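Removed from the display is one protein chain of the complex; every other protein chain stays in position.
On to chain A.
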Amino acid sequence: MTCRTPLLIIACSYYSYCNLRRLQWGVRKSRRPVFSHPQVPETLKTLTGSSHLNGPRAGVCPCVPPERMLAKMRLLLQYAACVFAFFSVGFLIVATWTDCWMVNADDSLEVSTKCRGLWWECVTNAFDGIRTCEDYDSIFAEHSLKLVATRALMITADILAGFGFITLLLGLDCVKFLPDEPYIKVRICFVAGTTLLIAGAPGIIGSVWYAVDVYVERSSLILHNIFLGIQYKFGWSCWLAMAGSLGCFLAGAVLTCCLYIFKGIGPEKNYPYSMRKAHSTAGVSMAKSYLAPQTETAKMYAVDTRV
């Protein structure tokens, strides 16, 4: 998995890794037993504390260990990535199904706004507001390559980005999906980030291709001094698609980086197992603490029935 990650992420992770080293220089000694001896009660306390981060008691402890700060930062990054992913998925889908990929430039002799999309074109009259739309000819008729390619690329981007977003939702820390296995959750986040990164690629390729094509068409017309009566420039759908795919890139980069912030501690291979062990004991203790009121009531019931 590591060898397949893009160069940017590796650089990013290296940067965060270095930062981490600097940050945790002081706590190194106190941190080591965390993963080697999970039975130490203090460790359990910190671990359970960090897993209850959202509760109101999270900020009670006056001495905030850097791990907790890191965890908080990671949570914030996760939420930020989630918001970004949500909006970029929305942008991508809206861009695919709206009709203003190119719009007529102001310097043409028209009183109406003419928008051409991927699927149909619409003319809106400026005076009476009547909007006439027409579908393009059937798919077997001749279409320009850019149209077909952009359609395919945009739909691919939509599907991938939607899939990545749903995966990200499952991996979010505040969703109780696989609550006892934080390592798997982090992995799910990583998968979501990779999917979003992959989804950004067809989106940006499609929209930039379309934009470049429109620009080339226009500039060649101007260059050859041909005037067809109408000239096109990019419409807002094209911008939306670009923004959406950039947002996908951003969310994916944040997700993969924020995974590496946590993965960067210690040797990679030992990390998951020790982490899982520690967390499974933490999970048991959590389960015990959850069970406690139940056993009390159970005792009460037992006493009652005995009476």
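In this text, contacts are C-beta pairs under 8 Å (C-beta built on N, C-alpha and C of every residue); 3 or more make two chains touch, one makes a residue touch a chain; residues count from 1.
The definition used in the following text is that contacts and distances are computed from a predicted model.
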Missing subunit (named according to UniProt) among the choices "DNA replication complex GINS protein SLD5", "Related to tRNA-splicing endonuclease", "Claudin" or "Ribosome biogenesis regulatory protein":
"Claudin"
Given A:C133, A:A152 or A:I230, the one touching the chain that is not displayed:
A:C133
Just to verify: which one of A:V148, A:C174 or A:I230 makes contact with the chain not shown?
A:C174
Where the missing chain touches chain A, by residue
52, 54-57, 128-135, 173-177, 297, 300-301, 303-305, 307
